[in-house]
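All protein chains of the complex are present and in place, except for one that has been dropped.
Right, chain A next:
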């Protein structure tokens, strides 16, 4: 756009002695110059307004009301009632706790494994292209399909994992019934799906690390593990931070995997004893199972605030690091 606009103003705007003066045309032209860029970006911002900002604000408005999904045209003002109710609900705190533990159980191993995988793929391997595509395959699989298969694998009576454990002499585990076992099972699904994706992001960042750094390190006698720790990781730190933030957002919003893991009868409640009910499921349970849309909206806004807090923390950490570097 730039290379079109710049020469257009320079020679075209000051053409000497135009035969018939057509001010409206010039004005139109000038207006075009100024407005066009905005017009070009307008579709995105219109979309964002319509499908991003408006729903966000409207959800906030709904969260201050008592709304029944079945009679959603009637709204009753409730002030912050939905929020105080939520803070007094044990299930909310339970869901917050579960979201945190499942988030840690899935994000930490996932990112560590992705780092390792990316490091290995960064070497000259035979069939590198194949491995790279293979890693992305889980990401391309639909959540529903993957979760349904994993649910079968994690079955209590006839699941393959318990069958394998049985051969090792370990008792069958009621994966869905137990608290830790169900959270681990869900984390495995999440990890399986996202490890390859993060590994590719790391790989891209690693390939941008100048090769002479490794050469220098090798000359100094650093082995591969030391190279990884002292060259690779510091070089791609911004990328690691990025994936941590993105995975953190994903973990906060975790919904599809636990819902489908529990199946129709207990998916919405996150298990018989709510043992794997995440915030997303808690929202769904209130809004689409008990039909309290106002309460669900309050949960949604709380989740947004949590995400903003995580973002602020992230920003603060970056600032502190920079300040330290500067001093």
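In this section, a residue touches a chain if its C-beta (ideal position, glycine included) is under 8 Å from a C-beta of that chain, and two chains touch if they have at least 3 such contacts; residues count from 1.
Quick note on the criterion: contacts and distances are computed from a predicted model.
Between the names "Sensor histidine kinase MtrB", "Sugar-binding protein", "Fe-S cluster assembly protein SufB" or "Formate dehydrogenase", the one given in UniProt for the chain missing from this structure view is "Sugar-binding protein". When the full complex is taken into account, the listed residue touching the unshown chain is A:273, out of A:108, A:213, A:246 or A:273. From the options A:60, A:109 or A:155, the residue with contact to the chain not on display is A:155. Checked against the full complex, the one of A:137, A:168, A:265 or A:323 touching the unshown chain is A:265. Mapped onto chain A, the footprint of the missing chain covers residues 1, 3-4, 7-8, 11-12, 29, 32, 36, 39-40, 42-43, 47, 66, 68-72, 76, 85, 89-91, 151-152, 155-158, 174, 177-178, 263-266, 268-269, 272-273, 275, 286, 288-292.
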